[in-house]
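Contents: one structure, followed by commentary.
Only a single protein chain was left out; the remaining protein chains are all shown in position.
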Amino acid sequence: MSGCPFLGRKYPLFTSKPSQAEEEDESQKGINKAMKGGIVYGEYLQLDKVLSAQVLQSQEKGNKIHDEHLFIVTHQAYELWFKQILWELDSVRDLFIKNHVRDERNMLKVVSRIHRITMIFKLLVEQFAVLETMTALDFFDFREYLSPASGFQSLQFRLLEAKIGVADHLRVPYNRRHYRDSFHGQESETLMSSEQEPTLLQLVEQWLERTPGLEKEGFNFWGKLQANIEEGLKMEKHKVEKMEDSEVKEDLLADRNKQTEVFTALFDPKRHEHLLSKGERRLSYKALQGALMINFYREEPRFQVPFQLLTALMEIDTLMTKWRYNHVCMVHRMIGSKAGTGGSSGYQYLRSTVSDRYKVFVDLFNLATFLVPRAWVPKLNPNIHKFPYMAEFYDSSYSSYSSEDSD
Amino acid sequence: MSGCPFLGRKYPLFTSKPSQAEEEDESQKGINKAMKGGIVYGEYLQLDKVLSAQVLQSQEKGNKIHDEHLFIVTHQAYELWFKQILWELDSVRDLFIKNHVRDERNMLKVVSRIHRITMIFKLLVEQFAVLETMTALDFFDFREYLSPASGFQSLQFRLLEAKIGVADHLRVPYNRRHYRDSFHGQESETLMSSEQEPTLLQLVEQWLERTPGLEKEGFNFWGKLQANIEEGLKMEKHKVEKMEDSEVKEDLLADRNKQTEVFTALFDPKRHEHLLSKGERRLSYKALQGALMINFYREEPRFQVPFQLLTALMEIDTLMTKWRYNHVCMVHRMIGSKAGTGGSSGYQYLRSTVSDRYKVFVDLFNLATFLVPRAWVPKLNPNIHKFPYMAEFYDSSYSSYSSEDSD
Amino acid sequence: MSGCPFLGRKYPLFTSKPSQAEEEDESQKGINKAMKGGIVYGEYLQLDKVLSAQVLQSQEKGNKIHDEHLFIVTHQAYELWFKQILWELDSVRDLFIKNHVRDERNMLKVVSRIHRITMIFKLLVEQFAVLETMTALDFFDFREYLSPASGFQSLQFRLLEAKIGVADHLRVPYNRRHYRDSFHGQESETLMSSEQEPTLLQLVEQWLERTPGLEKEGFNFWGKLQANIEEGLKMEKHKVEKMEDSEVKEDLLADRNKQTEVFTALFDPKRHEHLLSKGERRLSYKALQGALMINFYREEPRFQVPFQLLTALMEIDTLMTKWRYNHVCMVHRMIGSKAGTGGSSGYQYLRSTVSDRYKVFVDLFNLATFLVPRAWVPKLNPNIHKFPYMAEFYDSSYSSYSSEDSD
Partner (left out) sequence: MSGCPFLGRKYPLFTSKPSQAEEEDESQKGINKAMKGGIVYGEYLQLDKVLSAQVLQSQEKGNKIHDEHLFIVTHQAYELWFKQILWELDSVRDLFIKNHVRDERNMLKVVSRIHRITMIFKLLVEQFAVLETMTALDFFDFREYLSPASGFQSLQFRLLEAKIGVADHLRVPYNRRHYRDSFHGQESETLMSSEQEPTLLQLVEQWLERTPGLEKEGFNFWGKLQANIEEGLKMEKHKVEKMEDSEVKEDLLADRNKQTEVFTALFDPKRHEHLLSKGERRLSYKALQGALMINFYREEPRFQVPFQLLTALMEIDTLMTKWRYNHVCMVHRMIGSKAGTGGSSGYQYLRSTVSDRYKVFVDLFNLATFLVPRAWVPKLNPNIHKFPYMAEFYDSSYSSYSSEDSD
């Protein structure tokens, strides 16, 4: 019925946050301002700016093409949502950087905002359906006017990739140019300085490294897990060896050996370093251990929300590659697959970015390779089991821990 | 991989539309301009305006609330898409107003653009999922700063309703105020002048009235249909009357009588006028006949695309009410159902707009009440059957009929 | 690439759950069975049954209508998913009934399964888009063959409503018949016995009543909240009273009085009983207090997952009404709005069920009416703040608490 989910109140519901010891004059002023001034819908949303930003190049050049308007609006909608994603991403990174996550109360915020990012990405994936109502012929009619504008020049998308943690050295170069070459001046600086900041990947990594239970002198999860698995595999092998000779037995033995290999590699720190250097792993060895621990004990109260976080991070990765893939599909329809001017075509370049090289949290996916029967998972002793929340920053005032919002 | 589906070309693919008799100097200029000038992504999309329009009122008032950013971006995205819908809607109305639809070649354009509107509405319905990641508590934290801004003040949404054909007298008043009272000055004028223009409903109505085959002196669809149905119903009744007396027979007779009533009403023009005056029908009697005709003969080449159009118009109606309903659901979560300040609450008002009174093409839905067995549908004679396209504006130049775009 | 997300292994990855003290002979048997026997895709999914269940009534009666196949498959898909929802619902109810939720470790399971139900409902809402590719005319062609089959006869849907907690006395009767009258014999019994079991609503209610912090002798949330709100409202009013007389002042005073009324009602247990009896509230007074408490302190570790649960329950309600509304929209297209045989039409009946009377967790939505500034929320003292998890059932064996699955 209305363009928005909020329904105007003539006056504020509650005049003031601080209910204590307040100057009456101040509050009086507040009320009067709300009465006279206030703000209306269009002003609030700055619609004069937002809705005057659709200038068709085809029209400027005297040949107005109807569908260019859709093209512009779609891209502006993408950019609006990219801004929102960056807003959430920065706030989450900030919670990690300032170490507010040591207060477990902030984990709900972290997981909710990461979840929100996934919801936005889902919308962005859907959004292609609108642009796909434009045919290749419709696009052809105004395509020439856009030159040399290009999606490669979307600063926000590059920031988004960088801040999540897409690795520079794993990127596919396009016609031998680095992606940063598309940017100049202020934009180039913004990009470079953002690359200096800790990425979401790095922050999550540090947090995972602190997973309680990893301490060697304490619960020593990793040591216990290794022992259990080695024992378990040995027994499995033993059983097979007792079988009578047969093709089946041979197959099973091969299988067991393979399995042993997989786990031997898991417990070999050098192997990890090697995979890191090749970009096939992205997390530190200790962080990987933390992630596996959270997976195995995800039902422990302490780990329930952390487990949700790991799941949501995988979803971001998945949705980004789905976005890339939907993008590729659309480009195929719009401009075909052939290169226009030598070098690899845009289509082929985009296709190559739909790759695990661009999956930032690839380790979380690959944890599935290292699952074992529940009976092999080290048992928690009651002490560990009960560990209470370390609410280190609590109290003084209830709202203290939402202070990240105000500074 | 990039923020957009277009891939920059360094130079235009083809320098010029008019391939004939062109001054070389002109074309030379064109090339040079493209070389030097050109336009980059951010400029093209005017991102300086679009991405600087997010000012949090909570922050302005010294109490920055994180989630207000989402609130703003979501509403801006809604407004961007409303603008696109208006763009498509105006172009379609224009094709009807200028009578370009008499050239059947333009029907593909009409149906494609109406279809595009449905795709946008689908996205807008999905989009609520993003805003729903905000909880009532998060909203409460900044809600007071918005006063008195309200979704009732969305000019574009009101234009959209008016241009499609939501009837003024069928609207539900909110606390006894007319919806136009929320607008002042320029906005109010824009709204009033748009209400003077022919609505999509009226234009479709006129077009339906011209459906070939309705002519009394010609194929006389309506007359023939009435005769067939009366004959058919009589035979049905006859069969039942021959049954032995039983409860079943009585039920069947009651059923047949009811059926006869429904169709008698259909063929009564006065009844139609009465329903029109009550707002239960919106199309003229003749247009209703045209719509039914298109339904029955939808497989005739001449009627295939018109039938798609009628289907797409119903979808717009359906999606608008779904949008309204999703809106209501969200408002329920955000502010509860109780009235704040006397009068009906915003929630209750919005709920009352999810009503068939707001369905513009309600007659197209209700056609389903008047379906009959295929054998009762008047047969086309070969003459009618073959009627060729009346391509009245064709030729001179191929692109002539896309001229609506350039003026 | 394949019809499913699983990729066959020739042999099981790990032969056996119980790694301890196992008879070798047993394990040997296990391996051999897996080798020879095993199960293939089609058998596993019993596709012989599932894919042979599409019998067109139109074809049986000698007039095969193509679209009836879609009609059947769509409804079968609905029923399959209803079964899955019931599966999840029963398992969650079981966790509550057996009081396994007192072990907080099970909360992740509860919230994940409720979340899964919402994901299924989302799919079911989408699914209408497929059936909507059938036009009213296509439906008309085979509609007569279905008589007297009717969606009213879907046992699973009724079970689902009953088990969630749709109240019998709040249902809209259809042509004066009770919904249970559509069922006979075994089905009728199943339905009646399911109505004897505790509903999800009742189980959640009991759980909410146990919210830690509600104890009068302890933290006494409700008492403290009432005191704070009364104090807060008094100060608000005081401020306004000091203003000079004006229209503004009068409006504000009226507003404050209204506000006082709302909260006075909240703290009046008799008022609550009255609303309960009218069906406008569904939760006990104590449970309502628990729900509000969880909302206010949702960031406390103990309350993070419970808060997610409350949100997910609202989503189930919302999605069920969206499903109902999409259903209504489709019915409007398929059969029009007019009654066929006296009494209210099916369309009008269905429309009346899209109502808050059918919202089971309506109280959770209406909590939004009772939000107050954060400063009014009683502060937790460090003791409360820290309260550790009561992991009462923990240990003996790690997997003990997943025992609900095996019995």
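Letters A, B and C mark the chains as written, and numbering starts fresh at 1 in each.
The rule is simple: a residue touches a chain if its C-beta (ideal position, glycine included) is under 8 Å from a C-beta of that chain, and two chains touch if they have at least 3 such contacts.
Note that this is a predicted model, so its numbers are computed, not measured.
Trainee: Among C:Glu144, C:Glu197 or C:Glu231, which one touches the chain that has been omitted from the display?
Mentor: That would be C:Glu144, which touches the missing chain.
Trainee: Under the stated touch rule, tell me which residues of subunit B contact the chain that is not displayed.
Mentor: Missing-chain contacts on subunit B: residues 10-11, 13-15, 17-20, 24, 27-28, 31-32, 35, 104-109, 232, 235-236, 239-240, 242-243, 248, 251-252, 255, 259, 298-302, 304-305, 307, 372-377, 379-380, 382, 385-389, 391, 394-395, 397-399, 401.
Trainee: What subunit C residues would touch the chain not displayed?
Mentor: Residues in contact with the chain left out: 1-15, 17, 34, 38-47, 49-55, 57, 63-66, 69-73, 75-84, 87, 91, 112, 115-116, 119-120, 122-123, 126-127, 129-131, 133, 139, 143-157, 187, 324, 327, 330-331, 334-335, 340-341, 346-347, 349-350, 353, 405-406.
Trainee: Which residues does subunit A use to touch the chain missing from this display?
Mentor: Residue positions of subunit A that touch the missing chain: 135-137, 140-141, 254-255, 258, 262, 295-296, 298, 311, 314, 318, 321-322, 325-326, 329, 332-338, 340-342, 354, 356, 365-371, 374.
Rule of thumb we're sticking to: only the chains that are shown with their structure count from here on.
Trainee: Among all chains, whose Cα centre is located farthest from the one for subunit B?
Mentor: Here the answer is chain A, farthest from subunit B.
Trainee: Please tell me the distance, in whole Å, between the geometric centres of subunit A and subunit B computed from their C-alpha atoms.
Mentor: 37
Trainee: Quick check: how many Å separate the C-alpha centres of subunit A and subunit C?
Mentor: 29
Trainee: What is the distance in Å between the mean C-alpha positions of subunit B and subunit C?
Mentor: Once rounded, the distance between the two centres reads 33 Å.
Trainee: Touching two or more other chains, which residues of subunit B qualify?
Mentor: Where subunit B meets two or more other chains at a single residue, that happens at 334-335, 340-341.
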